[in-house]
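Of the protein chains in this complex, one is absent; all others appear in place.
Our next item is subunit A:
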Amino acid sequence: MRRIAAELALLARDPRPRWIAAVLVVLLAVAGLGTWRDAARYQGEAERIAAAERERWLSQDPKNPHSADHYGLWVFRPSAPLAVLDPGTEPYTGRMVRVEAHLFNDAVYRAVQDAGPLARAGLSSPADIVQLVVPLAAILLGFSAFAADRERGTLRLALGNGAAPGRLFAGRFAALLVATAAVVGLPLLALGGPAAAQLGAPGWQAGPRLLAWVAAQVAYAAAFLLLAMLLSLIARTARGALAASLVVWAVLCVAMPRLVTAGVEAAVPAPTYGETRARIETTFRAHRTAEASDSRAREVLERYGVQDPDELPVDLRGLMMSENESHNVAVYDREFGAFFAGLAARDAALARAGLLSPRLALQVLSQTLAGTDFAQHAHFVWAAEAYRRGISERMNAEIRDNPQRGGRLLIADPALWRAVPPFDPAPLPLARSLADAAVPAAILALWLAVLAGLAVPLVRRLTP
């Protein structure tokens, strides 16, 4: 502890950490306040429109339940409270789904459509800043750890007067880690804490998510700190250590994520949304022909042993709608199940590709912990679909169980509309997010372990 305190005191005399902290705080604040404003605006809009939609649904005129099913309503994806820190896939995946009879609709209203120039530059959120700029900050803090001492001659004085290289490295790393954790972690906590408190909703467990998320960002920064210190152990001059660190940063944070993402897309093929829709339409067309429909009606009459639909104890149209819905559901489950499974497999491959770039590991880990990953989106889409199916089932059951004779249509009153509960989806639980985060977290830990392992022989051989 005494050594760490001494290193911190030395660091405190260096104006560099203060400048780095100031720049980082400004960048994080600008990005964070922007995402916070967007999140608060979206939450307000979503709450207002959801209430209006609910009111519109409840105030429908009396009508046939199937017409009400077609009348439909919009449902909204609740934004994750930590989207303020890492919006993840939220801006790209759509936040509203129209719930209506027969259709498994795509989510629409992608925030990225309204994005400003900062977002297009890839620096729109605190997570972007952490992934791209924080490694630079860690490098600027760590590159001179030994190379500057070597260049100045203080390393000779220290080692020649009994400083043990291992303890020197550990003390310096600990002090720089404390500084890094302070300049990275504190602004993120200061931003994420109030944001989570304001935007938090039950089920998100925003507090534990925030702590885990910030810890992941600090671990990522620590990896680059170690990397810079490692190069500082080897380099003869501080300038050489800085140049080498910047080259490694460009490879790991800029070039590798792009190359690896393209590689993963090629290596793990997933069905596209267009292809999936086309397959569904093809299947439905074969099912919806007049001949197929007549055949199914005849099969129902045979099943009940009657000749005339009016002799059925149930409403034929209601029953056939229910059965058609069951067919649609099976097709949707199969096709969209394969679609989402394909994207999940690609995400898993991307997480494993974090072995080639810690930025990729952090990206997946960050979105998962923030609750803005694709798994949360898929969970919402299926929740909206389950809600849609519940409404269709309720409407079809009303028709089926109230047979109307002589071709008349059942007219339902608002009591039926009120029987449909409001859409209130729960997010994927924290336990599930933590399980999903295990692989990228382990990979990030592996980066730290490998870098620390590489440092051991270099520290042992440390000379002025």
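In this text, a contact is a pair of C-beta atoms (placed from the backbone, for glycine too) under 8 Å apart; a residue touches a chain by one contact, two chains touch by 3 or more; residues count from 1.
Throughout what follows, contacts and distances are computed from a predicted model.
Participant: Considering the UniProt annotation of the chain absent from this complex, which name among "Phosphoribosylformylglycinamidine synthase subunit PurS", "Putative hydrolase subunit", "ABC transporter ATP-binding protein" or "Cytochrome c biogenesis protein" applies?
Facilitator: Of "Phosphoribosylformylglycinamidine synthase subunit PurS", "Putative hydrolase subunit", "ABC transporter ATP-binding protein" or "Cytochrome c biogenesis protein", the absent chain's UniProt record names it "ABC transporter ATP-binding protein".
Participant: I'm checking contacts with the chain that's been left out. Which of A:R3, A:H102 or A:R389 qualifies?
Facilitator: Checking the options A:R3, A:H102 or A:R389, the one contacting the hidden chain is A:R3.
Participant: Thinking of the whole complex, not just what is shown, which of A:V25, A:A40, A:L132 or A:A158 touches the missing chain?
Facilitator: Counting the whole complex, the residue in contact with the absent chain is A:A158.
Participant: Given the full complex, what residues of subunit A touch the hidden partner chain?
Facilitator: 2-3, 6, 9-10, 13-14, 152-154, 156-168, 171, 463-464
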